[in-house]
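Inspection log for the structure reproduced underneath, given as structure tokens.
Apart from one protein chain that is not included, each protein chain of the complex appears where it belongs.
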Amino acid sequence: MPELDELESRLDALVEGDFQRGLEVFRSKLKEAEASYLNSCVHCGLCASSCHYHRADATLENVPAHKLDVIAAVFKRNFTAMGRVAPGLVGARTFDREMAKAWVDAVFGRCSLCGRCSINCTIGIAMPRIFRAARAALGAMGLTPSDLQATVDNSLQHGNNMAITQEDWVETVQWIEEELQMEVDDPEAKLPLDKKGAKILFTVNPREPKFFPLSLQASAKVFWAAKEDWTLSSDPGWDLTNYGLFNCKDDEAGAITQNLVDAMERLGCKTLVIGECGHGYGAARWEGPEWLQKSYPFEIKSILELMDDYLREGRIHVDPSKNTVPVTLHDPCNLVRHGGICEAQRRVLRKSVTTFTEMTPNRAENFCCGGGGGQLSMARYKNRRIQSGGVKAGQIKDTGAKIVVAPCHNCIDQLMELNKEYKLNVQIKTVAEMVADAIVTTA
Amino acid sequence: MRLLVLASAIWTILAMAFLHHKTKGFGKRTLFSKPAGSPRKGALYAFTRGMAPWAKESVMLNLPSYVAGMAFHAGVFSAFGLMCLALLGFELPFFLLVIAQVFTLLGAIGGLSLFVKRIVKAELRGLSCPDDFVSNLLSTAFALLAFLWTLVPSMESLWLAEGALLLIYAPIGKIRHCLFFFTTRYHLGAFFGRRGTFPPEGNSHA
Partner (left out) sequence: MSPIAFNGTAVEQNEEGFLVDPSVWNEELAVVLAKAEEGLDQLTDDHWSVIRFIRNHFNESGNAPMVRSMCKGTGVPLKRIYELFPSGPAKGACKLAGLPKPDGCV
């Protein structure tokens, strides 16, 4: 593999200064919470089975505490007294090539930053916070896997993570508008572009215009039915994704978030609405203000909350008998456990379909699909991604559902692969697609 | 012996205070995103319902270890209680003494079983460093000696000396989690509380 060799050779080429720089960046990401986490693990091992990697392949390397430990070992060696005095006793290790390799393998190769181990840890260590600091350090040492970095670079250079040109984007929006008009038989159904002063700026995942535009059409149909005052942006503010959340280079992540802030300012919208995407929501809603070091002067919401509002307020009406195929729901980690959006999508689905079965476990206890944390973009770890996704595949099978609803395009792509790999025979849809199919117009 | 224990205790307190101070020295994170929930309520949840065995899959899947761990902690804390009373020259009423005996004995058994588990289970062994074994042994021995002391009072010096050793070692190794458990769990709860995940609304296991 050229890519494999490439990261290997970057590891081999590390010099003393690189380790120093890595340590500095690592240290700069730690505040009192993280320092506490790094002092806390008691090696009880109870977190092992909370991780989908370990569920699928029960080896030591897949135990969350072990992944944490390779990081904590270096922390102890460099930043604690005991680690300096008696490294052997407390398991402290010098940050050398071998440890850098172990870091890469642990935080890029065996972790989707899903945080399921956090809530199952005996002590309560929020592990992804540490793994992110480690990814940032590795990034500073030039060790970000190149395909993950390429996705970030796309956003930085082209304003969206698939390098779609403005022309292609605008043409697709117009095309979907025509399709929508045909679908709802209303020439006034619109996908407004750059409508200044619209109440809502809606953002999407580039995967939608590029390859899967039906979900964009579904969202637009919901807005149409709700008579919403909304718009899309023609400038980079249309893309909600931010793989800076995964390469953990905060300056790059912040620059990508700035696209959204700029579009909000340019168009003067009141609410920024994030389409169905877990990491995009996490990045824009939670991390964005931290990267930019300032609060947003506008409101930010998930389209799931919006649809929940529409139904509650009676702005749209749905007929569940239009969706009779049994449905289950996947909980994207960055939207639910880390994002706090948990019940809105459930209320919406229960109103829009006849048979809804929860996976077990679900909500904040959900298992990652295996595609999170940037795993989807890192080809080198594909086999582990598919293997660890076996846990989710099993959960899906157990529900007997024929449609898996996933409010996240990243998850959807992984679920599509799991569907094929584990012969699940299910359809995979967004919440908006289910709602759009159930919409009844009272006119 | 009393002085030794007292000196060790002072060391432990000072060293723990220093560790706490050092951790605090990393600084608070100023947050700019708008909270969706309350960090305080999240922390409260993390220390109460969020710790209930049925709230944690990791506990339900490892009940024997959980029980052993609980017994271990109860045993060590009882032993500490006993030590304080012994140093103050306070005699326990009979029924409390029996309870303390049960706790310390079960604690020692729990500690020992966890020690054996750490050796026998390859994965756990791989996760362990020498500190894990030292910390366990010091604590297990402390609970065991406390139990024996209630039967053979002449063992007091040995028990107190071991106790002093445990106190001295506590901040050095992982027993420091008697401090960091609380700070870490607070931060976890505050994090998920702020994000509106804790306390959860629905039942995630149904």
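To keep things simple, chains are lettered A and B as they appear, and every chain counts its residues starting from 1.
Keep this in mind: contacts are C-beta pairs under 8 Å (C-beta built on N, C-alpha and C of every residue); 3 or more make two chains touch, one makes a residue touch a chain.
This is a predicted model, so every value here is computed, not measured.
Remark: the absent chain touches shown chains A in the intact complex. Between the chain not shown and the residues A:Lys210, A:Arg266, A:His317 or A:Lys397, the one that touches is A:Lys210. Of the options A:Asn62, A:Thr80 or A:Asn161, the residue whose C-beta touches the omitted chain is A:Asn161.
Those residues of chain A that touch the chain absent from the view are 1-3, 147, 150-151, 154, 161-164, 168, 171-172, 175, 205-207, 209-214, 241, 277, 376-377, 379-383, 409-410, 413, 416-417, 420.
As a convention for this text, only the chains that are shown with their structure count from here on.
For chain B in complex with chain A, the residues that touch the partner chain are 19, 22-29, 31-34, 36-37, 46, 50, 56-59, 61-62, 65-66, 69, 121-124, 126-132, 134, 172-174, 176-177, 180-181, 183-185, 187-189, 191-192, 195-198, 200-202, 204-206.
Contact residues of chain A toward chain B in the complex are 30-37, 39-50, 58-60, 63, 65-66, 69, 82, 86, 88-91, 118-126, 129, 285-290, 292-296, 300, 336-343, 346, 358, 360-366.
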